[in-house]
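Take this structure, written in structure tokens, and hold onto it; I'll ask about it next.
The complex is shown incomplete by one protein chain, all other protein chains being positioned as in the whole.
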Amino acid sequence: MKNPLLTAIAMAVGIVVLAGYFLAVDMLLTLRAILIEWATILVAVALIAGVINLFAVHWRKVTRGSAGGASGSTQIYSLVLVTGLSATLIVGGWLGPTHPYALWIFNNIQLPVETSLMAILAVVLVYAGARLIQRRLNLLTVVFLLTAVVVLLVSGPLFGFDLPGLAELRAWIGRVPAAAGARGVILGVALGIVTTGLRLLAGVDRPYEG
Amino acid sequence: MTWLDTAGALVGFLLTLMVFSYLIGDNPLYRLAVHLFIGVAAGYAAIMAINTVILPRLILPLIGGNRDERLLALVPVVLGWLLLTKISSRLAPLGSLPMALLVGVAAAAAVGGAVTGTILPQAAASINLFDLRGEESLNADLGLHLVNGVIVLFGTAATLAYFHFGDQAQMAPRVRGWFEGFRQAGQVFIAITFGFLFAGVYSAALTALIERIFTLVDLIKNFLGSLLPAV
Partner (left out) sequence: MDDLACPMCGKANPLDAEVCAHCQARLTPLFAPDSDEQRTGEDEARLATPDDFFPAVEPETYPDLTIELPAPSSDESVLPQEAADEAARGPADLPQWLNWISEASRPDSGKPEQASTASWLEEMRPPYDQTPTRPADSRLERPEAAGPLAGLRGVLSARPEAIRSRKTVVYSDQLKVTANQRAHADLLKELLETEGVPQPAPPRKTIRSEYFLRWGILLVLLLVLLWPALTGVRRAPLPVYQEEAAELNRLVDQLPEKAPVLIGFDYDPGLSAEVEAAAATVIDHLMLRGAYLTLVSTSPTGPLLAERFMRITQAGHSYASGINYVNLGYVPGGSVGLLNFVGSPQRSLPYTLDGTPAWETAGQDGLPPLKGVAAIEDFAMILVLVADPDTARAWVEQLQARLGRLQTLTSLVMVTSAQVEPMILPYYYANPRQVHGIVAGLRGGAAYARLTGRPGQPGRFWDAYGSGLLVSALAILAGGLVSVLLPLIMRPAPGEGEVGG
């Protein structure tokens, strides 16, 4: 459903913010700062809306149970989630986020789980790297794996020694061929961002409607 | 170490083992740990949003600010309430107005940043590789520097060519052949970059694994040390 008012607002706001990157007009910069501040506040509101929605979905699973389509185990998982969320809100909201009790929850629940999730990735990546050639054998796979193996070998102390020449080899790979590919990638990403952003600013794409 | 610290260490130890159990396969212990983590993370996100944004920049200006501050704060208050209607499917269309403002600002920030922060400086950097005025005092091996510069420029252009999805049928056959070869060279540079990235990702994951193991060993050592003080 097309709404020209919404499109006009998005375009006008976008043009003001974009113009501020290139023009140093006082009134423009003031208006730009106000719009950006409003947008920052709205992002925080959107985050809270997301948390409310998360709570509502899992609360529904807990209270309705099998009638709402949730199995027994799903109810328990949702109950755990709701309990964790509520406890964090109460402790952190009442005592403050930097209170020792609030930091206790962060240090002993969130941090170990996230770090452990990252740690099991180490096993998964070795397994994936070992099986990669079996799944797809071509020149690019070989180049990819050889680069990864060389960089891994020379990133640490090889056989307990820091062998000369290896550090320079690693530095050269990072400075020249890898940097060339990375520069191409980030330029490509930036061009894609510009294309997509200009489509939004021109009103061609309107994700805010409906 | 207080009892709270001990309890916390035990809780962390248990949660670490529950997450590691995923290597056996998806199981209820792993899911419990992940659900608890999601709840806690969401709670902290909400607290941070309220403490550092909503309260100081929305509520306090409305309550204690002067007239101008209140008027300026009124607009995001109204827009914020409209945005909250997105939770309800029935009222969701009301939230389109603040979404339009958000999309406009975010798109402009992304475009402006990409142009001024990446495209222009990085394009200039690809050319300035051959600017030897500053390099003479820093690097005696100018020949190697030039060779590296040629490789970087070639690699950057080849990588960009690989991402070109335009219509190549309009090119002359000979030009198309050269362009295709150029793209293949870009693929090789991308493979090298992604191999480097893979090594980096693995290094980060390995460090996390090392930290977990060291933490678990320290906990066991402390526990055994408290039980067996003579050891």
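First chain written, first letter: the chains are A and B, and each begins at residue 1.
Following the convention adopted for this analysis, a residue touches a chain if its C-beta (ideal position, glycine included) is under 8 Å from a C-beta of that chain, and two chains touch if they have at least 3 such contacts.
All values reported here derive from a predicted model rather than from experimental measurement.
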item	value
Candidate in contact with the missing chain, chosen from A:Gly65, A:Gly96 or A:Gly188	A:Gly96
Residue among A:Asn3, A:Ser86 or A:Ser155 that touches the chain left out of view	A:Ser155
Options A:Leu6, A:Ala49, A:Leu85 or A:Met118, residue touching the unrepresented chain	A:Met118
Hidden partner chain, residues of subunit B it touches	23-25, 41, 44-45, 48-49, 51-53, 56-57, 105-106, 109-110, 112-114, 116-118, 121-122, 124-125, 128-129, 131, 134, 193, 196-197, 199-204, 206-214, 217
Touching residues on subunit A - with respect to the absent chain	17, 21, 32-33, 36-37, 39-40, 43-44, 47, 96-98, 103, 106-107, 110-111, 114-115, 117-118, 122-124, 126-127, 129-134, 137, 145, 148-149, 152-153, 155-162, 167, 171, 174-175, 178-179, 181-183, 185-186
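We adopt the following convention: only the chains that are shown with their structure count from here on.
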item	value
Centroid spacing, where centroids are CA-atom means, of subunit A and subunit B in whole angstrom	5
Subunit B contact footprint on subunit A (complex, rising order)	3, 6-7, 9-18, 20-22, 34-56, 73, 76-78, 80-89, 92-93, 96-97, 104-123, 125-126, 129, 139-141, 143-148, 151-152, 155, 172-191, 193-194, 196-198, 200-201, 207-210
Subunit B residues within the subunit A interface of the complex	4, 8-9, 11-13, 15-16, 19-20, 22-23, 28, 31-51, 53-54, 57-58, 72, 75-76, 79-80, 83-84, 86-87, 93, 96-116, 118-119, 122-123, 125-126, 148, 151-160, 162-163, 186-196, 198-206, 208-209, 211-212, 215
